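Quick one: the structure is below, and I'll ask about it shortly.
With one protein chain removed, the remaining protein chains of the complex are shown where they sit.
And then subunit A:
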Amino acid sequence: MNSALLVNIFRFILLLAIQIIIFNNMNFLGYISPFPYILFIILYPVNGNKSALVVSSFLLGIIMDLFSNSGGTHATACLVLAYFRPSIFKFAFGLSYEYQTIKINDVLTPQRFSFILLSVVIHHFTLFLLEAFQLSFILDTLITTVLSTIFTIIICIIIIYLIKPNKR
C-alpha cells in the first residue's frame, strides 16, 4: 500500500470525526460554525490523482450532509472546491511555480495563506448560498460567509501547525 494513500484515508476519517463530534457543536454567537473538514481537500497532494480527489470530496460532502440533514449542500460545495483547486493553485502560486514541490502543510507564507483563504471562501460561499437557497437572503449569506471564513481559517491554521510542527 502507498503511504500517501493511507495518510489521506486516515485524514479523511479523522477530519470528519472531529468535524461531526466537536466543530458541528460549536456555534459562535449562535450561528457561526467552522468547517475545518475541508482541510482534507486543501491538504490533498498536489500531484495526486484529480479524479480520485473529485470522487473523495463528493463522499466527504455527502457524509457531512448525512449528519447535518442538509440535502446535498456540503457535497456540492466540496465538489466545486475540489474541481477548482488546480485553478486556485495557479492563482496563488503563479504559473511558473514548480507544482510538484508545493507543500501546503508547512510554514505559513503569503502564497499558502492566499491559497487557503481562496479555497475556504469558495467552499463557504457555495455552501451558504445553497443552504439559504433564496436570493433575498443574499446579505445574510455574505455576512455568514465572511464570519465563518475567518473562524474556519483560524482553526485550519491551528490544525496545520499542530499536525506538522516545524522541523528545524
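Basically, contacts are C-beta pairs under 8 Å (C-beta built on N, C-alpha and C of every residue); 3 or more make two chains touch, one makes a residue touch a chain; residues count from 1.
Assume contacts and distances are computed from a predicted model.
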item: Per UniProt, the name of the complex member that is left out, chosen from "Cell shape-determining protein MreC", "ABC transporter ATP-binding protein", "Na+/H+ antiporter subunit C" or "Carboxypeptidase regulatory-like domain-containing protein"; value: "Cell shape-determining protein MreC"
item: Selected from A:I88, A:L130 or A:I160 as touching the chain missing from the view; value: A:L130
item: Residue of A:N8, A:T76 or A:T145 in touch with the missing chain, whole complex considered; value: A:T76
item: Touching residues on subunit A - with respect to the absent chain; value: 20-21, 27, 30-33, 50-51, 54-55, 58, 61-62, 65-73, 75-76, 79-80, 82-83, 130-133, 137, 140
